[in-house]
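Shown here: the complex without one of its protein chains, the others still in place.
Which chain is which? They are A and B, in the order written, and residues in each are numbered from 1.
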Amino acid sequence: MIEFSNVTFKYNVTLSDGEKEDIYGIRDLNFSIGKGEFVVLTGGSGCGKTTFIRLINGLIPHFYNGELSGEISLDGKSIRDMSIFEISSKVGSVFQNPRSQFFNVNTTDEMAFAAENQRRDPEEINKRIKDIAVSMKIEKLLDRNIFELSGGEKQLVACAGIGVLSPEIIVLDEPSSNLDHHAINRLSEILSAWKSEGKTIIIAEHRLFYLGDLADRMIVMENGSVCNEFKREDLKNLSHEDTVKLGIRTLSLDSVSYDCKPGIGRSSNLIFSDFKFTYKKNRHSIDIPKLDIPEGCVTAIIGHNGAGKSTFARNICGLEKRCRGYIEYLDKRLGYKDRLHNCYMIMQDVNHQLFTESVEDEVMLSMTSDDMSEDDKRERAREILDKLDLSKYYETHPMALSGGQKQRVAIASGIASEKPIIVFDEPTSGLDLFHMEQVADVIKDLIRIGKNVFVITHDYEFILKCCDHIIHLENGTVKDSFNLDDGSICKIKEFMCEMSEVS
Amino acid sequence: MEIGLQSNLSRDLFHLDPRTKLAILITVGIIMMSGKYTGVEYVLRLICVAVPFLLLISIRLFRSAFIYVLLMYSTVLCEGFIIPHTKGMINLMIMIICGVISRFGPGYLCGWYVVKSTSVSEFITAMERMHFPNIITIPMSVMFRYFPTLKEDYSSIHDAMKMREIGKKIKNPFTYIEYILVPVMMSTVRIANDLSAASLSKGLGVNRTRTHICKIGLRFIDYILIISMVVMLVTFYVF
Partner (left out) sequence: MENKFSIKDLITVGVFTALYFVVTFIVACLGFIPVFMAFMPLIGPIFNGIPLMLYFSKIKHFGMITITSIIIAILMFLTGHPYPIFIFCIGAGLITEFVLRAGKYESIRNCVIGSATFSLWLLGMVIAFFFGFRDAYFASLVDGYGQAYVDKMMSLTPTWMFFAMIVMCLVGGTIGGLFGAKVLKKHFKKAGMA
């Protein structure tokens, strides 16, 4: 159904100094996908899996600029001879970022959008939307404002749009990046329904645990070529050690090991008192009268969507004036203004917190002290950047860096600000194994230099890699708060399983 | 403050076609901007003042409707009765205040009604029915979709600035503007890119028409209203 023969693609990229450069997306690829096959593409960032997807949905060569050689055909017809419109009737796409793939503000309109473009009959579209909503159990998502939905719900709407169009081929580019376990389970149900309808599915993904049972084939890519290919039977025998060797995420969460760390260092506690906060619409509110956290550890904040994780994080950072609560830390009582001064958050979208024209300036911007001279600041900034493996990029514009590098620049500014509490909002969304471990290492280093770290996360592998303490939120209250050790891992697993049951 | 149209609509008492709303907007605008305070035109003004009130009631914005009606009738009565009997500075002050409220108030409130009662899809569908080309309707749909994103981006940039205590450090207002606008603009460029890719892969094309699941159509009440608007305008220009 889909044939690649000798396909090479190079992106034309304009560098900051105005020079043009070609970057390989795919090198000399020969591949074929049969009708009804479920293919998983994986591999580290920049391995070419996204390019692969773009070649199938026609965005290459019809949207992205570059040099394409070789032949790609859908149903025996070359994609060069097809307009993107023609391709779009055959191939449905789900993208990574739920924020930027919508054309409409209303969910029902968005579900109808692709079908409307194909000039389907409105009556028929409406009927299909109703059917799809029932079969996907998303009736309550109809006729809503997309901007009020969570990331997971947005991806469900995107899938529903594809259901309405009902193309033969469906491609997904890292659809789970911004999703929690509950949403991932929903996604995997939808994928399995599509599979049973006989759709051809190609999915590029880092997080593999939800695809193990669905995949007919898994392709591991590196530098634009296929370096490993596994059949359905082989996948079952792939152990955790094997996946680590391949540099990819685990296929089964059960097999993830926890290397128990020495006990938590310092004896004092961070004491949260009276953390109460409600938004106008009464959603995502929190109510935490008292909570003790051991000082000097990495605390993971877990919970369902809407349990108040983000609200809690915002309140820790002092971003909500109306929160009257305080944190007792080293005999100090931190109200919201003090917390603003003592806490630093690495946001999920780090693009929003980088302001200056070079990495070095970015870090220096955080040094508020007036006693330090400009040169001292520069020296200190470089010291921090060296530790974070950014010494090559002093002069680079932060926006010219990769996602992981930007995140480390933000971490560097956090360190430079000398604030003792650092909060991460889903730091591993969309990261491959290597980068996830890199973040985990950086976070462990933060603890070593005396910071307190809070992490909102849905990433089980990541929790086992670096967290010491867990806060489990539910409906805005603390359901559980415990140190992570061999005995308590099961509680997290239980939580993840419970998520599956909810769906 | 919400900018932009509604994403979805709750149950209204009666629902008008966007084209009817346009007719009302134009009529009320013209009459209120240039109507005189005597004879037939004064009567027309009084009718126009009542229009936004009824429209607001129809979409259950009762509080706005009542505040509006109190304000309007007191100014219109002022213009009719108090202004001719006062002199000097007081006269001028009252006139300026009344002038602004009575001339612009109904027009803006009609605009507010349009914003509150029209969904984006209705608006775009109506524009296509009125034969606006794709090169106008596609950018406008993108605008309405981009406003909320812009708001989200701004608020998280604002949070980041607060957290990094940037406001305190920067004295130069230009630098401050730069720090806010640059991340917003970076995100604008990214969104334009991602959204183009997504729309293309969903088959949106410049030279193709599309179907619409959104139903708009002129109903009995629309005809009645459009005819009465025309009658009012004719009366206005004839007399």
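Criterion: a contact is a pair of C-beta atoms (placed from the backbone, for glycine too) under 8 Å apart; a residue touches a chain by one contact, two chains touch by 3 or more.
These numbers come from a predicted model, not from an experiment.
S.K.: For a quick check of understanding: of B:Phe81, B:Phe174 or B:Phe220, which residue touches the chain that isn't displayed?
M.R.: Reading the full complex, the residue touching the unseen chain is B:Phe174.
S.K.: Thinking of the whole complex, not just what is shown, which of B:Leu46, B:Leu71, B:Val182 or B:Leu233 touches the missing chain?
M.R.: B:Val182
S.K.: So which of B:Val69, B:Ile82 or B:Val142 would be touching the chain we can't see?
M.R.: Among B:Val69, B:Ile82 or B:Val142, only B:Val142 touches the chain that is not shown.
S.K.: Tell me which stretches of chain A touch the chain missing from the display.
M.R.: So the residues of chain A touching the missing chain come out as 13-16, 18, 63, 357, 397-400.
S.K.: What chain B residues would touch the chain not displayed?
M.R.: 3, 22, 25, 29, 33-38, 79, 83, 91-92, 95-96, 99, 104, 107-108, 110-111, 114, 133-136, 138-143, 145-147, 150, 174, 177-178, 181-182, 184-186, 188-189, 191-193, 195-196, 199-200, 204-207
Throughout what follows, only the chains that are shown with their structure count from here on.
S.K.: Centroid of chain A to centroid of chain B, CA atoms only: how many Å?
M.R.: A distance of 38 Å separates the two centres.
S.K.: Contact residues on chain A for chain B in the complex?
M.R.: Listed in rising order, the residues are 57-59, 62-64, 84-85, 87-89, 91-93, 95, 97, 99-106, 108-109, 112-114, 116-122, 125-126, 129, 143-147, 161, 165, 314, 317, 319, 340-341, 343-345, 347, 349, 351-355, 365-366, 368, 399, 413, 417.
S.K.: Can you name the residues of chain B that touch chain A in the complex?
M.R.: 4-5, 7-8, 119-121, 141-142, 144-145, 148-149, 152-153, 156-157, 159-166, 168-169, 179, 182-183, 186-187, 190-191, 194-205, 208-215
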